[in-house]
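Every protein chain except one is present and positioned as in the full complex.
Chain IDs A, B and C follow the sequence of writing; residue 1 opens each chain.
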Amino acid sequence: MPDASPAKWHLAHTTWFFETMVLQRFMPGYRPFDARYAFLFNSYYEALGPRHPRPARGLLTRPSGNEVRQYRSAIDDAIERLLHEVDGATLAEVEPVLTLGLHHEQQHQELLLTDALHLLFQNPLQPAFRPPAQAPIAPPPAPLRWLDQPGGEVVIGHRGNGFAFDNEGPAHPVLLRPYQLASRPVSCGEFLMFIRDGGYGDPQWWLSDGWAAVTTQGWNAPLYWTGVDTPEPTRFTLHGPRPLELTEPVSHVSLYEAAAYAAWAGARLPTEFEWEAAAPPAIGDVWEWTRSAYDPYPGFRPFAGAAAEYNGKFMMGQVVLRGGSLATPPGHMRLTYRNFFPASARWQFSGLRLARDL
Amino acid sequence: MPDASPAKWHLAHTTWFFETMVLQRFMPGYRPFDARYAFLFNSYYEALGPRHPRPARGLLTRPSGNEVRQYRSAIDDAIERLLHEVDGATLAEVEPVLTLGLHHEQQHQELLLTDALHLLFQNPLQPAFRPPAQAPIAPPPAPLRWLDQPGGEVVIGHRGNGFAFDNEGPAHPVLLRPYQLASRPVSCGEFLMFIRDGGYGDPQWWLSDGWAAVTTQGWNAPLYWTGVDTPEPTRFTLHGPRPLELTEPVSHVSLYEAAAYAAWAGARLPTEFEWEAAAPPAIGDVWEWTRSAYDPYPGFRPFAGAAAEYNGKFMMGQVVLRGGSLATPPGHMRLTYRNFFPASARWQFSGLRLARDL
Amino acid sequence: MPDASPAKWHLAHTTWFFETMVLQRFMPGYRPFDARYAFLFNSYYEALGPRHPRPARGLLTRPSGNEVRQYRSAIDDAIERLLHEVDGATLAEVEPVLTLGLHHEQQHQELLLTDALHLLFQNPLQPAFRPPAQAPIAPPPAPLRWLDQPGGEVVIGHRGNGFAFDNEGPAHPVLLRPYQLASRPVSCGEFLMFIRDGGYGDPQWWLSDGWAAVTTQGWNAPLYWTGVDTPEPTRFTLHGPRPLELTEPVSHVSLYEAAAYAAWAGARLPTEFEWEAAAPPAIGDVWEWTRSAYDPYPGFRPFAGAAAEYNGKFMMGQVVLRGGSLATPPGHMRLTYRNFFPASARWQFSGLRLARDL
Partner (left out) sequence: MPDASPAKWHLAHTTWFFETMVLQRFMPGYRPFDARYAFLFNSYYEALGPRHPRPARGLLTRPSGNEVRQYRSAIDDAIERLLHEVDGATLAEVEPVLTLGLHHEQQHQELLLTDALHLLFQNPLQPAFRPPAQAPIAPPPAPLRWLDQPGGEVVIGHRGNGFAFDNEGPAHPVLLRPYQLASRPVSCGEFLMFIRDGGYGDPQWWLSDGWAAVTTQGWNAPLYWTGVDTPEPTRFTLHGPRPLELTEPVSHVSLYEAAAYAAWAGARLPTEFEWEAAAPPAIGDVWEWTRSAYDPYPGFRPFAGAAAEYNGKFMMGQVVLRGGSLATPPGHMRLTYRNFFPASARWQFSGLRLARDL
């Protein structure tokens, strides 16, 4: 898949980010580990020069995994040296960039898992990424409750001192109508009812582009589901193929499938403002599609310098997801966090939560 | 181009809309003019059955233009008959559907012109759609002024009794920050400065997908412009090729080009709310791209019946344009009107107006 | 279809051929009818400059059919004038080029019909190119007989004084083994047995690229056949849809289907040498695929001048067909004639005749 990258590329790329944004800028006389890596491991920073095309990443047999690990080790050492040697004024400049690098790496930790899952699924041997854990019996999902939300004027976006990406600000007031939000994400069992009711065959539930995707790509279930017409559907996971667990949240659906399910269920997706205002009490295992295009907040200002390209230039043709997934590093989740993917993306751990008007 | 249709198709399609939505539903015992036309001239109504694929429309040598005009004549007669025969209660039901059909036809009147312009441009002979009018000398554009807007709580969307599409409602309050809006759209001369300053070659101004379009499709000027590197650029119009008129509003730019220009000019595009709240005093010759994805308004409800597919199912992956163009039938323009196209579309009469924060 | 052209294009192109090859070269002071036509109506002569891309031919709404007929009329008149005015020596030079132009036009007469058939078939209305003739009841096909051929040394290629294309020469001896050739082409009824025996579902009969075409393009019968699984298959013809006539020769098959049928029937296709040596007693309604790639004959020399591009540069990736079809102008057929198309082509009137080793 052109959107996915090999594991060693992720490691090399986050390493390159630290090298370029921190070492090259702040360490006097720093010389690149390998000048050619800038070309190989730059993902999309136009300001930092040309780069290797993403779909060709799978063709890189060299540098090997070992060489990438050596690269990482060298950069880790250099960063540590920098932190010991640098004066206080410079450290104050280094710190936010280093922090950004850490959050950037957390994002790639999740992407590494989603990409690996996708790659292993292509393999007819259906290998597991890691051996199945002693699987705890999943508890039945709590019955879905509708939580009343008053709406009115609410403040959206990041405030306070902790780290946040530029796209989470500035904080600003928004007017909401009263609404209800579901107490938990939609489960696999609930989604299976949509399938068995012919949901993938009935255009009335679908956005136009979604219906086109269904018919041209033959979607008939979430990604990684097989055997939905049989008594024993299975799902391909990081632990290999497993029986479909009806109580787990549905995952690996596109925005189109999420919106179609919601329409079928007589509800809708929440906007990202409704989601944030309600501050759902527990984050499930999946990112939750919202019904908000990924537009800039009023007064949005990108990060300064090369990091300006981090978020702003992707604010077109994408949809906001909120929450976090089982693959998200725990410290990486945040109530104001705005994840985003195209409406057709399915290889992320993406599910949905219902909303409805009051 | 797969998005464009031949002229006779537009006429047949709007005719079919009246036949299907009005005659089939309200005229007792009505029998279709030609049962096969439903397949040929349905554009996208899933509820009304399968249809001829859009890119194949250009292959229809039959029915001929004459046959389509006969079709139109017959439907016009039948509608007139219906209006004379029907009782008052039914008339009250017929009226909104008929009105919708008229507004639908107005939309296709504009599309017919944009499609014809595109088709003629493919022809190396560069034929004119109609002979050039005695062209009045275009006045110099008024100097651009920045109009202060107070922001605050404003009501957005259609209210009152006249016709509006479902996507214009419901009316609802929105909070805006103070801002400024330009007094007129960007002119060809202003846009030419962006080009000559290397705007199409500098990624810093562009959204990511826009930059991809520039590099893969070789964009170096608005659609229909030629010779931008020469002293005498030209523009292909419905009157054939003409010298580029610097004082006219720039047209046939994508959202990507509009946003890149705005960034280069140190400004931005207005949101659709900012545009509507300011109610620009004069509508220029072009639709104006806004920086708002085409999302549903809070509480949005589609039209009832087959017309439910009119707007709602396209609310993903599109961007709102406001205003109206030289090709828009005059009675079709409305302050709350939400036109929409994908960010990459250039074959519409689409320009831009600048905004900036206060 | 990118290989097909509109009817008026064929007329304009053959006219342009006369204008360019005859008038521009031999008429002193000749000025082109319209200098832009060279771009529009040149099909593939690199030596004669750039040209309009073939798949865009369907987009040419101008010049209109009437304008093209005026073009033809003007060129016809000029040619006639030239023939009256020219001296004997020049006439001797003009004559072979003019003759080539006439044969070229005959080729396009057939292409015009194959392209029109293909275009009308795309139309859901299934219109007829011309009204059905009073259809004579087709006689049952003669029982297939195997005609013994001695092989040995035979002379292949054109000899004598009449016109021939460059690719038919030079005449040269070839050694053949003894073989048998069928007395007539394969009939629709025979081909239907192959279909009903599962021939399109069994890879053992197919060349590798043929099997790929079957599976990726869903071939399950010759082009224009529908309802092969029903008791009443139909075939789309220049007279519109008609019941499949079992006694007629099968037509509109690719080389892949021809070769698969032959393998299933325990036979093979003849080489073009075997075909020519046997000089089949009656030419059927279809071009007959041979098992010979379209390679140059030993000592092949292209026509001189711009006509050098007529045949030689296509001698790669094509397969030879022999005979002639119901759409071939009668004077255009010749025992040594080498027609050629890619192995996947189906929109020609192409069938097959069986051969086998002795």
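Basically, a residue touches a chain if its C-beta (ideal position, glycine included) is under 8 Å from a C-beta of that chain, and two chains touch if they have at least 3 such contacts.
Quantities reported herein were computed from a predicted structural model and do not represent experimental measurements.
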Would you list the chains present here that the left-out chain is in contact with?
A, C
Decide which residue listed in A:Ala89, A:Leu125, A:Ala279 or A:Ala304 touches the omitted chain of the complex.
A:Leu125
Residues of chain A in contact with the chain that isn't shown?
36, 39-40, 52, 56, 58-63, 119-120, 122-125, 127
On chain C, the omitted chain is touched by residues 44, 46-47, 153, 172-177, 203-204, 206-211, 255-256, 259, 271, 291-296, 298-299, 313-317, 319, 343, 357
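One rule holds in what follows: only the chains that are shown with their structure count from here on.
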Name, by label, each chain that touches both members of the pair chain A and chain B.
none
Taking all residue numbers at the chain B/chain C interface, are over half used by both copies (same) or under half (different)?
same
By Cα-centroid distance to the whole-protein Cα centroid, the innermost chain is B
On a C-alpha centroid basis, what's the spacing between chain A and chain B, in Å?
34
Between chain A and chain C, centroid-to-centroid distance (C-alpha), Å:
56
Taking each chain's centre as the mean of its CA atoms, how far is chain B from chain C in angstrom?
46
